[in-house]
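For reference, the structure is listed below as structure tokens.
Excluded from the complex is one protein chain; the other protein chains are retained at their positions.
What follows is subunit A.
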């Protein structure tokens, strides 16, 4: 419910700075996902919001109130941990009611809350079991239940699904999305899994090396990444990057690299900065390439198919384009022969260009 702001948030361990001035505003009832590779500072940021890590610089505001010197319990938040962090010596009901019992809430209220949450999460028959007697998925649910029973304004999730196997993870992800619709709370969710980020988030915050790279809706980030890192991090299979040269031939822009020469749509000439010409990195997503033997020369790549990875309805082709690797995602029933050189048409509207040096989007 509350609005959370991070202002120039810095974290240092000794002389080593791991977070370099994070600025972020999370709106009320928003599902924010921090995503990034290991060591990018996403968990540290979450733990600082929770009050489990001290703040080295900057400030955290909850509803406009600075909280960085407050104890965790004074911040009105609930947290789900990566390893669930259940209390092994308490049964499910005791685990879920721990916070309420500490608050000395009336017993009848505790009982009814625990019962409601257990029903919602399908835990009713396990209320008297200890965590050690539960499966991974059930433990996960108890961890969620413990957070839900508390009724706090903000929920923090620290990689809550990463200890589950793939099938269970998909199932819990769907349940989380469902819960998200039922429970109107602030949720801040940390994950390194971009699929979780894309499917759950209202707002994704991509972090790397202690900086926020980009934030926005999943669609914004997918369609308009601000740099090569964000472009490569979101989307699966990841975006292809090719070394190329941006050239201007009589007002028409071409991306030229070894083995290809692609004409850019006309309106790109107006949006690209004037100094963009020269060496660039071209990015194109595997799904933006289609098998088209008769496509025009300046709209297509000629690729040597090296490996075909069958994943069901779709297949991913790993191809060679004059020494550079290109992946293509297409329907599995497309007639493709390995080892042959085939023509793939590029969706030229979906071509991304990045500065070779700064890696920023052009």
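By our rule, a residue touches a chain if its C-beta (ideal position, glycine included) is under 8 Å from a C-beta of that chain, and two chains touch if they have at least 3 such contacts; residues count from 1.
Just so we're on the same page, contacts and distances are computed from a predicted model.
Novice: For the chain that is missing from this picture, which UniProt protein name fits: "Polysulfide reductase NrfD", "Anti-sigma-K factor rskA", "Dihydroxyacetone kinase DhaL subunit" or "sn-glycerol-3-phosphate transport system permease protein UgpA"?
Specialist: Not shown, but named in UniProt as "sn-glycerol-3-phosphate transport system permease protein UgpA".
Novice: Which residue among A:14, A:64 or A:88 touches the omitted chain?
Specialist: A:88
Novice: Hey, which of A:33, A:48, A:79 or A:161 is the one touching the hidden chain?
Specialist: A:79
Novice: Where does subunit A touch the missing chain, residue by residue?
Specialist: 50-52, 71-73, 77-79, 81-89, 98-99, 102-103, 130, 132-138, 146, 150
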